[in-house]
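Encoded as structure tokens, here's the structure I'll be asking about.
So, subunit A:
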Amino acid sequence: MEEIFVPALGVSAENVYLQKWLKAPGDSVQAGEAIAIIETDKAELEITSNTSGIMGKQLFSEDTDVAVGITICVLLHEGETEN
Partner candidate 1 sequence: MTELNQAKDFLSQMILIREFETIAEGLTLRGKVPGGMHNSSGQEAVAVGVMAALKDEDAIASTHRSHHHSIARGMSTQSMMAELFTKSTGCSRGRGGSMHLVDLSRNYFGGNGIVGAGVSIAMGLALGIHILKKNAIAVGFMGDGAINTGRTWESINMAVIWNLPLLIVIDNNQYAVETFMDRVTGGKDFVARAKSFGMSAEMVNGQNVEEVHEATARARERILAGQGPQLINAVTYRYFGHNVGEVGKYRTQEEISDWKSNKDPIDNWISHLLSKNLITEDEISAIRESAKLEIIKAVEFAEASPFPNTDTVADDVDSGSLLRQL
Partner candidate 2 sequence: MTVVTYSEAWRSGLREEMNKDSSIFVMGTDLQERGGHFSQVKGLAEEFGPERIRDTPISESAMVAAGVGSAMLGARPIIDLNFMDFSYGAMDEIINQAAKIRYMFGADLPLIIRATAGIALFGPQHNNSFESLFSAIPGLSVAVPYRPYDVKGLLKTSLRGSDPVIFIMHKKLTGAKGEIAGEDVFIPFGKARIAAEGSDVLIVTYGYSVEVASKAAEIMKVEGVSVEVMDLRTVYPIDYEMILQRSGEIGRVIVADEAPLFGSITGEIASTISEKLYSSLKAPVLRIGAKRVPIGANPQLVNASIPGIEDYQAAIRKVLAF
């Protein structure tokens, strides 16, 4: 399982804006693929998955502020299930 989280990107903000999910739970994801778009005070950024798998639970809905460093979803690898 990979926990995908909001990266701390250097200088200011403690929160960023989760604009949009690009994958829904159950969708298949390739390593390096974008799964969500966030907005920092500087720019729009894609959050990508490091590994391949199936999108699991998403912990926040679109159009919400999320804290930097927080896990926003999990990516399930082959044979894994949610618990």
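Behind the choice of candidates: all candidates are chains of the complex that A comes from, given by their letters.
Note that in this section a residue touches a chain if its C-beta (ideal position, glycine included) is under 8 Å from a C-beta of that chain, and two chains touch if they have at least 3 such contacts; residues count from 1.
Computed from a prediction, not measured in an experiment: that's the story for all the values here.
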item: Touch-positive candidate for subunit A in this complex, from 1 or 2; value: 1
item: Residue numbers on subunit A that touch candidate 1, as the complex places them; value: 5, 7-11, 14, 43, 45, 67-69
